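Of the protein chains in this complex, one is absent; all others appear in place.
Each chain gets a letter, A, B and C, in the order it is written, and its residues are counted from 1.
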């Protein structure tokens, strides 16, 4: 068993997603977290590192220091996980890629499409991996859904309805010291998308990932319901996919009663599928004119794609961390190929990469543009 | 106990909604079905009437004959239920109103807004009732939701998400003798709306009824997924309500796994509500930042509005027929006022009337217009 | 269309189940309610009758008066529905049967098995129908479950788990004027069973009805949790059916959060079934080692047994009243046979009859006996 040497930028005390990345990296024991620049503040960075067992000498005050030092170590990190607020993804990823270190970047990958393209080009030129954690694509039943659609079990896809609703921004908590809220509603740190970037882009990615349909245009109506909020906190989007499929995306962070309700419904002429993130072990499948059946993670009849990402038997629920860990597991497999001096075949890569990162940013830009132009259709 | 004398046009053998109206009228024993012109064919009309106990002498070959005869009887019908395909609603309603007979009309009320306005004017001029069976407004928990919103329990309404999805038109069954499907996809009989008229208008009505918000504009993307189908079978709509509330309406008849999935979600700054027609005895309520609670028909804590429309205790499910019957019950109360020579105060009328019928037709027209103009916003 | 002439004893103002019987009788328009002795008090009896449209001359002060008068009318009632507290079922049923009038009796049929046997014998000797409203057997999906089991789709039945839980008697509301509670916890009016008689007997009946297994022995632990309550309000029962099947029955009226939660689970070697009264339109079926499927009332694939008892399409929920009405519909069919001078073939009768009434009483007696003897097994 060979473990990947992992570093992290961001994810210090008070952060949320950094710890998720760490748990995801540990679950299958495929990584060693060796180095980090966890906070923008040097002192808190060191104390955060100490708490999670990063050796003192490899806890850095900032990412520039880290990239320089690690790139010069014999056994420096092979990959860095970037888990900072959005606006820092680009400069950090750029530095690490430029120094020959693979990148796992949280989403949205960059603030704009230009930056995204630049990172893709840089990764390609350097023969490095650039992964983006649209983590919902890591759920086993999502993989099963994708396979079913690929095999034609739904027939020709007609309608894709995706909603991602939360309630934590119903009130203006950004004004009372809520760290996670604060940067998410700040255009300086989040970019031009609020809710649309934070969760809408997940919904968008999932709809494309599962159906393997290319999105071609959208028409958006964005709102900032909370007074004084500069970015959208609710988004209504109509969308068109290649092959005459159509869809809606609704994302909201002001919908009381919705914790993290990502739900996708896909309908073709041969059947329908429904999946909800809060019950991720189930996939509801209705063949046209037949009884609805509940497909379950862990059951014998799942596709290899799903069962390969399942750890425990049916009825023993796996959740968000496990889904996230599935991306880390697949990334580890790919990094071992790189380590062996080979370049992975891109068709073998199922986890989201730079292209998905770019697509996400393009989606955000198109939604804002449509909204600004009275909801005209904007190409993707 | 005084029973209302009821007549029916349409609803002969093979029909669906006519029998629903009859069961609804019987449940609370407030009506006597005395007369009918049940089919367009005289012979089938007579045989249908005989089967349901309408006296032979008051079974008519057509509605013209019926209206003439009944208007001249001492104890002729007081109200007629019109349950034909859409295109016949207008001429029939017109005749009965012109002869002094109240009208209960199925939805959509007419083929276009001009006809709808004419019926409203006629009813007003004749001091007659014109009810339209947007029946989902009769469910007790919908009444409770409306009351909660009226009392401000959700605060200012921000988002209204309504979906009404079915699957029975996934395949082109209209081509193989399915009577219900056949007329619904035929513009001659249904008008310019397919799915949007058949069920989308229900969703639209419900969203306005529950929130008491006026809809002001919409933006639509309609599809006819089944080859050769002339009317829409799937509709994506973004909508704006007065007071800066926004919503989506998704209606589909090509979504396998959806029997009659009418679902509405309403979010304000103080809380959220979710209701699903297939589990109509439940209303899911989340006060902002508090635990979600399940409100149940039959519980002691419901508003008078809801409990007045509830017949049996909690846990003993009431369903579609009971909800429909609630409109009939309220209509009977109003008709007794008319019978006594008074005119009901319109504020006391909760069941849908001509204005709701007009609003529904306006909605259909606006959706088609928006769709035809590349999804521009169209005022309602 | 020929309607059955129906009378009613009990069911005056403030009653619950009487109005249910009336709605059930009206829904399919197969009955005319012609006569009644609705209350034990003559004045309230008359006022109750007037409110529900029973002609003054056929509203009686008591059942003795009623049976005498009706038996002497040319067009007297053909059948009486007995909806009084339990202890009155026997004397009333006896009188009507003795006078040649068919009987629909609420459950439990009598206070003890001796009375039950006497009524059965009397009905048989008089060639009259004796129906007992174990109404949950009227739900379409219960009929479908029964048919599936009959056809062997579950293989050999091994386990039957039935629970019927309510919460309305959690507190001693019988002491504060709650009419329905008051007689149910009074041994004088309810007999020796409290919860076990009121709802446990429903659970027991359903388990036998669906599986068509004969129950052979039980072992019970009854409780009266509410201080001062004389009858049981919670019952734990282990049960054995013929063919080595085993089960549990749990009935409780002190389980907060349970409105009317009747739930049955049936497991054989080829599959499992789950049905819940509060979602009666669904039947959950899992063939062994296959995906679980949701069978729905109104779907095309249901057995004739289920679809014959279904009125409206899939997704349009039918509920408790409709299920109850199914028994009334089947009873009407049988009464027409009697009216024509023939005797129905008992195999054609699916609704519960006197034998089911006796079985229910036997169950109650056995449960009390087992409980009194430290939960020994008692034969049924």
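Methods note: a contact is a pair of C-beta atoms (placed from the backbone, for glycine too) under 8 Å apart; a residue touches a chain by one contact, two chains touch by 3 or more.
This is a predicted model, so every value here is computed, not measured.
Engineer: Looking at C:3, C:87, C:147 or C:161, which residue reaches the missing chain?
Structural biologist: Residue touching the absent chain, from the options given: C:161.
Engineer: I'm checking contacts with the chain that's been left out. Which of C:274, C:337 or C:350 qualifies?
Structural biologist: Residue touching the absent chain, from the options given: C:274.
Engineer: Among A:14, A:243 or A:319, which residue is in contact with the omitted chain in the full complex?
Structural biologist: For the chain that is not drawn, the touching residue is A:319.
Engineer: I need the residue numbers on subunit A that touch the omitted chain, in ascending order.
Structural biologist: 1, 3, 16, 19-20, 22-23, 26-29, 50-53, 166, 168, 258-261, 277-281, 296, 298, 311-322
Engineer: If you put the missing chain back, which residues of subunit B would it touch?
Structural biologist: Touching the chain left out of view, subunit B contributes residues 285, 289-296, 299-301.
Engineer: Counting contacts across the full complex, list the positions on subunit C that touch the omitted chain.
Structural biologist: These residues touch the chain not displayed: 158-159, 161, 163, 167, 170-171, 219, 221, 223, 225, 234, 236, 238, 240, 244, 246-248, 250, 252, 254-258, 265, 267-272, 274, 284-289, 292, 374-377.
We take it that only the chains that are shown with their structure count from here on.
Engineer: For subunit B versus subunit C, what separation do you get between their C-alpha means, in angstrom?
Structural biologist: The computed centroid separation for subunit B versus subunit C comes out at 35 Å.
Engineer: Out of subunit A, which residues touch more than one other chain, so two or more?
Structural biologist: 285, 289, 292 - these are the residues of subunit A that touch more than one other chain.
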